[in-house]
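Shown below is the structure under consideration.
With one protein chain withheld, the remaining protein chains of the complex are depicted in position.
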Amino acid sequence: MHPDHSGELASLNRIEGQVKGIKRMIEDRRYCVDILTQIKAAKSALHRVEQSILKSHIQGCLRSAVESQQELEIQQKIDEVMELLSKRV
Amino acid sequence: MHPDHSGELASLNRIEGQVKGIKRMIEDRRYCVDILTQIKAAKSALHRVEQSILKSHIQGCLRSAVESQQELEIQQKIDEVMELLSKRV
Amino acid sequence: MHPDHSGELASLNRIEGQVKGIKRMIEDRRYCVDILTQIKAAKSALHRVEQSILKSHIQGCLRSAVESQQELEIQQKIDEVMELLSKRV
Partner (left out) sequence: MHPDHSGELASLNRIEGQVKGIKRMIEDRRYCVDILTQIKAAKSALHRVEQSILKSHIQGCLRSAVESQQELEIQQKIDEVMELLSKRV
C-alpha cells in the first residue's frame, strides 16, 4: 500500500489557483516581471509538494524495501529515487 | 505597453490539467514515484513558460529601456532581471 | 565506517583544473559567455560528483540505519538527506 499524500491536496488546490491567476495576468497584459514572479511562486509551491512526497516515499516505500531485505527491490527503489533526483527541473 | 504572452495560454491550460491530474493521482493512492514524475513534468512545463516570458521580456522591455537611454530605467530593468534569475526555484 | 568515495577524486581533480581555467580566462579578459559556459561545466561536474556521493550515502549509510532498526538513527538519516535535497544549489 502506498503512502497517503492527501495532506498535499490543499497546496495543489492553491497551485491550481496560481496557474489560473497567471493565465488571467497574461490576458490582462500585466507587466512581465509580475507574471514571472507569480510563475516562480507556483514553481516554488510545486517544489515544496514534491519535497514532501519524496520524504514520505523515502520514509515509507524505500524504508519498507530495505526492511523486506529483498535486494532487487531495494536496488530498484534506490535507482528510482536517484533517477528522480538527477532530473533538476 | 507590455509584450503579449498569450502564446503561453495553451501551455498554461495544459499545466492546469497536469495539476488536476496530480490531485487525482493522490486521491487514487497512486505510487509516489508516478506522482513525483508527474510533478516534475508540471515543473518542467512551468519552467519552459517562464523561459519564454523572460525571453520576451529581455527582447521587449529590457531592450526598450536601453533604447530609451534613461539610465535609471535601464538599471532598474537589469536589477529586476537579475533578481528573477537569482531565485533558483 | 563511511563509504569510500575515492572514485570521485579523478573528477574532483578535473574540477580543480576547470576552476583554475576559469581564473585564467578572467585574467585573459576572455568573452563573458565563454567564461559562463566554463562555469556551467564546472557546476555540472560538481553536481555529478554530488549525485554519486549521495547515491553511495543512500545505499550505504541510510540503508544500514534502516537495517539497524534504530528508529532515531533512521529518522536522523532521512532528515539529513531531506535537508540536503531541500537546498537547491
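Think of it as A, B and C in the order they're written, each chain with its own count starting at 1.
Please note the rule applied: a residue touches a chain if its C-beta (ideal position, glycine included) is under 8 Å from a C-beta of that chain, and two chains touch if they have at least 3 such contacts.
This one's a predicted model, so the numbers in the text were calculated from it and none came from an experiment.
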Hidden partner sits against chain B at residues 47, 51, 54-55, 58-59, 62-63, 66-67, 74, 78, 81-82, 85-86, 88
Footprint of the hidden chain on chain C, which residues? 1-6, 8-9, 12-13, 15-16, 19-20, 22-23, 26-27, 29-33, 35-37, 39-40, 42-44, 46-47, 49-50, 53-54, 56-57, 60-61, 80, 84, 87, 89
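Throughout what follows, only the chains that are shown with their structure count from here on.
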Just how far, in Å, is the C-alpha centre of chain B from the one of chain A? 17
Distance between chain centroids, defined by C-alpha means - chain B, chain C (Å): 28
List, in ascending order, every residue of chain A touching at least 2 other chains. 47, 54
